[in-house]
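What you see is the complex with one protein chain gone and the rest in place.
We call the chains A, B, C, D and E, going by the order they appear; numbering starts again at 1 in every chain.
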Amino acid sequence: MSNDFQPVSGFDLPRFAGVPTFMRLPHVPLGAPGLRDVGIGLIGIPWDSGTTNRPGPRHGPRQLRDLSTMIRAEHAVTGHRPFEAANCADLGDVGPNPADILDTLERVSAFYSEVRAAGIRPLTAGGDHLCSLPVLRALAKDGPLGMVHFDSHTDLFHSYFGGTMYTHGTPFRRAVEEELLDPKRVVQIGIRGTAYDREDRDFAEAVGIRVIPIEEVFDRGVADVMAEARDIVGTAPTYVSYDIDFVDPAYAPGTGTPEVGGPNSYQALQVVRALSGLDIVGADMVEVSPPFDTSGGTAFLAVSIMFELLCVMTGG
Amino acid sequence: MSNDFQPVSGFDLPRFAGVPTFMRLPHVPLGAPGLRDVGIGLIGIPWDSGTTNRPGPRHGPRQLRDLSTMIRAEHAVTGHRPFEAANCADLGDVGPNPADILDTLERVSAFYSEVRAAGIRPLTAGGDHLCSLPVLRALAKDGPLGMVHFDSHTDLFHSYFGGTMYTHGTPFRRAVEEELLDPKRVVQIGIRGTAYDREDRDFAEAVGIRVIPIEEVFDRGVADVMAEARDIVGTAPTYVSYDIDFVDPAYAPGTGTPEVGGPNSYQALQVVRALSGLDIVGADMVEVSPPFDTSGGTAFLAVSIMFELLCVMTGG
Amino acid sequence: MSNDFQPVSGFDLPRFAGVPTFMRLPHVPLGAPGLRDVGIGLIGIPWDSGTTNRPGPRHGPRQLRDLSTMIRAEHAVTGHRPFEAANCADLGDVGPNPADILDTLERVSAFYSEVRAAGIRPLTAGGDHLCSLPVLRALAKDGPLGMVHFDSHTDLFHSYFGGTMYTHGTPFRRAVEEELLDPKRVVQIGIRGTAYDREDRDFAEAVGIRVIPIEEVFDRGVADVMAEARDIVGTAPTYVSYDIDFVDPAYAPGTGTPEVGGPNSYQALQVVRALSGLDIVGADMVEVSPPFDTSGGTAFLAVSIMFELLCVMTGG
Amino acid sequence: MSNDFQPVSGFDLPRFAGVPTFMRLPHVPLGAPGLRDVGIGLIGIPWDSGTTNRPGPRHGPRQLRDLSTMIRAEHAVTGHRPFEAANCADLGDVGPNPADILDTLERVSAFYSEVRAAGIRPLTAGGDHLCSLPVLRALAKDGPLGMVHFDSHTDLFHSYFGGTMYTHGTPFRRAVEEELLDPKRVVQIGIRGTAYDREDRDFAEAVGIRVIPIEEVFDRGVADVMAEARDIVGTAPTYVSYDIDFVDPAYAPGTGTPEVGGPNSYQALQVVRALSGLDIVGADMVEVSPPFDTSGGTAFLAVSIMFELLCVMTGG
Amino acid sequence: MSNDFQPVSGFDLPRFAGVPTFMRLPHVPLGAPGLRDVGIGLIGIPWDSGTTNRPGPRHGPRQLRDLSTMIRAEHAVTGHRPFEAANCADLGDVGPNPADILDTLERVSAFYSEVRAAGIRPLTAGGDHLCSLPVLRALAKDGPLGMVHFDSHTDLFHSYFGGTMYTHGTPFRRAVEEELLDPKRVVQIGIRGTAYDREDRDFAEAVGIRVIPIEEVFDRGVADVMAEARDIVGTAPTYVSYDIDFVDPAYAPGTGTPEVGGPNSYQALQVVRALSGLDIVGADMVEVSPPFDTSGGTAFLAVSIMFELLCVMTGG
Partner (left out) sequence: MSNDFQPVSGFDLPRFAGVPTFMRLPHVPLGAPGLRDVGIGLIGIPWDSGTTNRPGPRHGPRQLRDLSTMIRAEHAVTGHRPFEAANCADLGDVGPNPADILDTLERVSAFYSEVRAAGIRPLTAGGDHLCSLPVLRALAKDGPLGMVHFDSHTDLFHSYFGGTMYTHGTPFRRAVEEELLDPKRVVQIGIRGTAYDREDRDFAEAVGIRVIPIEEVFDRGVADVMAEARDIVGTAPTYVSYDIDFVDPAYAPGTGTPEVGGPNSYQALQVVRALSGLDIVGADMVEVSPPFDTSGGTAFLAVSIMFELLCVMTGG
């Protein structure tokens, strides 16, 4: 661990001061000399062109950086100090092309391929859920990954609007088709809301994805559900994808396709703590949409969850 | 079931597009030829002149229509598809007179009498809680109805401001007096908040209305309380009245007289699902006040509950 | 003039009541029998995929419909009554594909071709400024049009992000290249804000587009500038494109790329009144972005301007 | 002048501290001994039951009190110190009956009759514009008054919704009919917005009310228009009624029926200063609607105008 | 009990009317004759100069007064009527010096010494948490007090920013050092959030303060934890300090240093009810920050909790 990678403390510089980087970490762009010392890279993907409903997550990384300056260095329950356990840095944002989906898919994959080549595990701040697809394309080069997926939607649809294949409702359909994910090692937790039809769930069933609806989460409890989730992904390399609309909109109104009847913020943190010990090769926090919560409350919850993700990625 | 009554799908037309009707259903005004095919009519009553505190629910139907375009066709848990189970349509709004309470009571009753005469069961979007009174006047022509009432207030007071009889705090006192409701078949669930005095509860006790305070809901659990509620109303014709302030204001801030310490959004849905099998002759969702939640979050919760109501009204 | 096309009066039905159509006009979709009687069609294009900065105008048509219910039937200054001067109707929205720009360009052109074929002049509610391009493709079939363009930006850039040709910063570059506009009959009024470079203005100069910066508007006055504008477009067919960011953001905060130092709301109306007598074949109001002004103030200004546009399109 | 009636200074107690009364003056309810020493009474009428569109002004007095703690003791331009020129006090609110219009008209008139009997001139904070009617009923007991009326609407309509006589669109029609106002000494300034029809203006013309539309204000300038206004009302007793929607909604968004294209805040103050020297028997500031501007900006403008009114009422 | 100290009822005067005092009680400033009859004084401390992060609680007392007009006279569950059990009054605000911390500490202590000398028990509305220190200095003159402290932070740090001793993160460190609190009779409930380090918890452990983290609250349940809390403080004089950030930010967003994963509003009330029977010499509600919740929802929850505090302070 290098001292260069310690976040600025709120005891020294108040939380509202300074150029805001993720969790007040040093900004180390791709190509910078310090990159080789980074173990975990926090990366923004300010892109929401796959959004079929209310856009806004392109503004996510900036608000998440802003609110992340409220995060401190130590996990209160476990005492884990992730910034001492690994060198963490803000790698900046992938530059998107908001008017060209295919171009941006390429840009993101290229960026993450470089990150992976540098031996850095990425913790991504989206962006809408389509962002996960090009990240997986870069990370799954050695074979399909397992995935723990928190969401109120499966994002497993085939296409929208008469055949459009790349939207925030289709990334994991594509990821399974492209063999980036091993469907038998994929678990989706918190699914709810009114449904179009059963096309997504039929696909899940056909390929072996385990879908855990919210009713099951509440009936069985977080601990039991998460034990099953750990069993499903096992000890092989696993990706964690966290759509903020997993959480009830009272706690996370700043998102484009909320669904009522979800978990509270305590449960939102608990489900991540339960991932401790998994082999997490990357994680993301997506669908935070600042125009729908200018107060920053949603973003603060999201960065609190990102801190939990960082803890389980660093042995906490 | 006629195909004419299917809602527009978000796969075809994005949810933010199109003239917003309730749940993207066809708009069938009174007098239109299609009316005879309608089984369930969604109706707005944009009226809040009975409000003793913070007005706003007159704007409710428009915001509820707007947010209802986020609702899809299928219940995720039960698989029930209400728009296939019955012909549903948006019958438009009752035209109120915002400066004359007695005139508006007449207008609403006249509208609903016509709806009832057409054999249509109404699902109403208020409006403040005084709206329920003229609706009951139209629906209870064959005798008093039972009622399941979700609220944080009993709305059973005798009068306000030195003798004013028609406010949103008095509708069910009037309805009992006018023999529109059978008090022995009325249950009020979720009552809480600081109290003026016990005049309303004394009345409830005297006539046999069962009041279940929120403490009892939390102590006994939703399932147990709702089993009692079903017993109380039995198999005879029953009305369901849902004041959005039943739900905790963190989930439903857009209302005029919130009371803290209420149920969450999951419980807000569960209590309706538990009504499955009752003989529901009509239902309403009242007190959504858009000026107090311009984000639309309260309205989205309200239309999600309306979808649940629609499901139990159509055999779901 | 048919009585069927009169808007609902606020004396009869309060402005907050009823399913909201543009200016409370009848909803006459393409294909409906009444279409042949329509002279002017108000149309929504809920699409903002061309936005390079802050998205949101896809929500414009719905908020514009909502606020348009505040508009009454008569122009207070001229006494003109546009709904009596022509049959006006709400033709609904073009169904966009938010995840495919080329597909949506086609969809919009097809819709407007049908409108034009029916002899209807369109008054469009966007959507971002890229919407104007497919509308012009449909309207300019008999030859290039003149254009009066109110905006703080020229929207004449060649491309963005390394070659992307279709964004809300490029529509009129494309329209000139495609000979939909006659650049010598194009005037752009209100241009201001910091500049990338002079590429857009060099193009304007090269092809003969007259650019009137805001300083000139304030120095010469609205009357003088608008006299010049009328001279430029002359008596031949002319399109009017009105970007709400023409107006100062204090008056119109709900837009994605505001520029300070613009006209006030009185001037915003005056410039349209000055178009009286022109041969206007169509007009649009674009870039109203509801997520950036949930109060509806921007939309209300926009519909007030649309009413002025309607007046000058109907001989007012 | 008594020292008891001096407002608390922001040099002694910060503006955000203390129980908020109008302009930090002493609270002297009707019946209190200090009442006999009061020269000008600031009074709230928290009532908006006459509102035909978006309610909210019932919350006006409280927000106006809150923001009025920002007002200091001296007029910066004239050096006039109104609180030294007359004993001013907060007389509290008239208690309305929000569910009974006729009852409330009586309550307000009774309150103001008592105020007038005590020799106190009232400066009223509404409430919607119907509030002015019962105030005039109390003040015009010795004969019809003149009136300077700032507004974007004439409020001269006969009735709404099929014959309803008491709404915020009819108070001055009633006041002329009841001979509370001398129409030949009434001037209405700033009228604008789309019009239903010409019924109100025909009435004005018939009885001799001078209506000055906003175009005339801008063309002739404030000084010229106000000179005419002073001539119209002359030296006889005059009431001043100020509807905040006189001002452009960019400056005063917190109101129920805004009309774009109005004066700015500087002009909003200037028109009042021009009333210096008139015999003002009472004044009001109405239609401030806090739910539509929770920021308090509208209320702050309104209390700044109320301070100007106080200055011209006290010889400033 | 004197009738002079009864709050105004909403049946007589609507809740939005009248000069807002705490819970619509009479305003009895220090020095007023009625002071000798007061048993419990509600006092505002509009001061937030100790805030290290986002300021705003200086505006707390005014918003709390505003929302407290929604509180009624009777506890719905227990039937307790606190305003009949003791004479309660609004004593007004302590006048702070926002630009001098030491001066303000003196001002607050002096005010509360006078309150204590008059035999009045204070219920304080802050202000940030530093407010509790000068209050304790006045109340603990006969020896150290016990304290039940609801918060997400311990506020036990030694200093900030290189040695600054008086901030809202240090009040209870000072209070223990100054022997205002008996650490063995102090319990802190709800502690959570990311941590700087363990300096505060080490101090707690060293002096014997019991810290109950939120995990323990959720695992053991409110009843069990509160039983322990009652045991810790025992029957000796006890202070209750309630930081609104104890509650989850979904319920109480209007605060400067929120921490996700907290209790809901029902639990927020339950923990206070469990204090029934203790010897409470004073209580406070701090850190409500109106600029971060202009809706008033946080303040309404806070005054609902203050009503519970009032009940347990008056034998309820």
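As a convention for this text, a residue touches a chain if its C-beta (ideal position, glycine included) is under 8 Å from a C-beta of that chain, and two chains touch if they have at least 3 such contacts.
Because the structure is a prediction, the values reported are computed rather than measured.
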_For the chain that was dropped from the view, give me its touching partners among the shown chains._
A, C, D, E
*asked:* For the chain left out of this view, which of E:21, E:49, E:188 or E:238 touches it?
replied: E:49
_For review purposes, identify every residue of chain D that touches the missing chain, sorted by number._
9-12, 14-16, 70-77, 79, 248, 250-251, 264-266, 268-269, 295, 297, 300-301, 304, 307
*Mind listing the chain C residues that contact the chain we can't see here?*
52-54, 160-162, 191-198, 213-215, 218, 248-250, 253, 257-262, 264, 292
*Positions on chain E where the hidden chain makes contact*: 48-52, 54-56, 58-59, 97-101, 103, 160-162, 164, 166-167, 291-292
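FYI, only the chains that are shown with their structure count from here on.
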*Could you tell me which chains are in contact with chain A and with chain B alike?*
C, E
*Interface overlap for chain B and chain D, more than half of numbers shared or less than half: same or different?*
same
*Using mean Cα positions as chain centres, tell me which chain lies farthest from chain E.*
C
*Could you state the distance in Å from the CA-based centre of chain D to that of chain E?*
40
*Inter-chain centre distance, chain A versus chain D - centres from mean C-alpha coordinates, in Å*: 55
_Among all residues of chain D, which ones touch two or more of the remaining chains?_
52, 54, 58-59, 98, 160-162, 292
*Please categorise the chain-chain contact pattern as a line, ring, star, complete graph or other.*
other
*So, with touch as defined above, which chain pairs make the list?*
A-B, A-C, A-E, B-C, B-D, B-E, C-D, D-E
